[in-house]
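What you see is part of a larger complex, with each chain still in position.
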Amino acid sequence: MSKEILKLGIPAGSLLKATVALFGKAGFEITNSQRSYMPSIDDEQIELLMLRAQEMSRYVADGVLDAGITGYDWIMENGSEVEQITELAYSKATSQPTRWVLAVPNESKVKKAEDLKSGIIATELVNVTKKYFADKKIDVKVEFSWGATEVKSRLVDAIVELTETGASLGANNLRIIDTVITSTTRFIANKQAWQDKFKRDKIESIAILLNAAIEARSKVGLKLNVKKDDLKAILKILPSEKSPTVSNLAESDFVAIEVVIDEKVERTLVPSLKQAGASGIITYPLNKVIH
Amino acid sequence: MSKEILKLGIPAGSLLKATVALFGKAGFEITNSQRSYMPSIDDEQIELLMLRAQEMSRYVADGVLDAGITGYDWIMENGSEVEQITELAYSKATSQPTRWVLAVPNESKVKKAEDLKSGIIATELVNVTKKYFADKKIDVKVEFSWGATEVKSRLVDAIVELTETGASLGANNLRIIDTVITSTTRFIANKQAWQDKFKRDKIESIAILLNAAIEARSKVGLKLNVKKDDLKAILKILPSEKSPTVSNLAESDFVAIEVVIDEKVERTLVPSLKQAGASGIITYPLNKVIH
């Protein structure tokens, strides 16, 4: 039955490799993504299409796709009416959302958005930028920029440009005036597809698996053995949020402890555990973590 | 003693990287494979030689090598008398065997092999192709093609070419008429070497480790905790083939369950488990799985 297919959009470009890797960790193998805009996936209920993040939400809103992965910024830019299923925090090295910032040359006299009155703003994110200035009742002309927007910062009055760490702006001697919008990656669905039993189940199932894979990236499994006498002390040291699995060992006065911890905690936890009497401490990588 | 060495051939070219990775997972580190045709391996009982898959079986049959990895297609093409130890399903993204197909241009009038009578067939797999037509008692001329065979499809009457997904044939507007041979990767041994105690043990040991590593690629370890009351329900959901390891937890009304599952099953299994009362569900990658 043709209805039993979910048409899913994945983002071309800089996010593609990370997306294929994430689906891989979630248990879906995507092949052929380098050679074709219709990559294969080893799930017969899914049909993939690779599109630029900028256009994704439009095709989801129109129903050309049932669901897709894109950024919040471009959903806003396109003004697309879509269901936002979940945030997917997999796209970047750092854990902060990306920002579109209003920036001017270091040497500019502009100090705040209001100083740009009657000025020209170059950006790829035209509609969001127009709304930003309209909300502030500042009259400016917003022009579409075809990439390399920093370069034009000295041809116009200000730019609105994407930044993660601000490094590229600094290298171009630009100064940030304000944040126009912050954005994270989103899993979105067409509103009608979301009402369809099969599609909704499939979308939710994909969302669970993707999030379980994302969650697992920053976690590790921790195992250790401890004398029953030291158990209480050890349990106090362990992060309290998740209760550890304690199992009796054949050797009667020892227990084995297993727990999933945040990888960052390891740095300080492991030395403390050793000091508190733990032995045979190991950590191991995880594929998925479901709370 | 010089007898205690196994001379092992690994395939150069497109399979090399995957082969080195597979040996790595199997516990053998192959180094220097980019720079030398005699790569190093961290096992003093093995001496490696890198050869093209097309020639491997000839050198194994001749006893220049004791064992080697190559494709079934080239064993047939060379008509080599060798022991086929095991299939090694590691070489491709997809799980289907590769096929050598008889193909003609879309616009050709040829519909079946018989229509090619008195025609010219270009292929890299000359002997297998000759046998295919001889078995069908169709008289054709089979010519050796030095790669890029698709290009010649319009210079001759038909080609016999390797395909995995058919994508390359489609891109060249070719139509598949028939499958001439299907092939998978094989671990083969010289017949005399196979009678030698040391070599046979070594070959079998390598075969076990390679297959354990291959097996592990599509499996994950699954752990979860469950109340004793829910245990029966959970066990019903779990794949029955492998009996799970159930261990008592210190906290007396809970048990921990561990089981190795097929990664593909995860997609549907994990949500069911959660619904059935499982908690602390994690999956983790495996290096080797031995049944």
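The first chain written gets the first letter, and so on, giving A and B; residue counts start at 1 in each chain.
One rule holds for everything that comes next: contacts are C-beta pairs under 8 Å (C-beta built on N, C-alpha and C of every residue); 3 or more make two chains touch, one makes a residue touch a chain.
Just so we're clear, the structure is a prediction, and the values are computed from it rather than from any experiment.
J.: Given the 2 placed subunits, let me have the overall number of copies in this structure's complex.
T.: Assembly-level count of identical protein chains is 6.
Here is the rule we use: only the chains that are shown with their structure count from here on.
J.: In whole angstrom, how far does the Cα centroid of chain A sit from the Cα centroid of chain B?
T.: Roughly 35 Å, centre to centre.
J.: Note which residues of chain B are touching chain A in the complex, please.
T.: It is residues 93-94, 165, 167, 220, 223, 225, 247-251, 256, 263-264, 266-268, 270-271, 274, 280-285 of chain B that touch chain A.
J.: Using the touch definition from the top, list the residues of chain A that touch chain B in their complex.
T.: Touch residues, chain A against chain B: 27-29, 31-32, 35-36, 40, 42-43, 205, 208-209, 212, 216, 221, 231, 242-243, 245-248, 255, 258, 260, 284-290.
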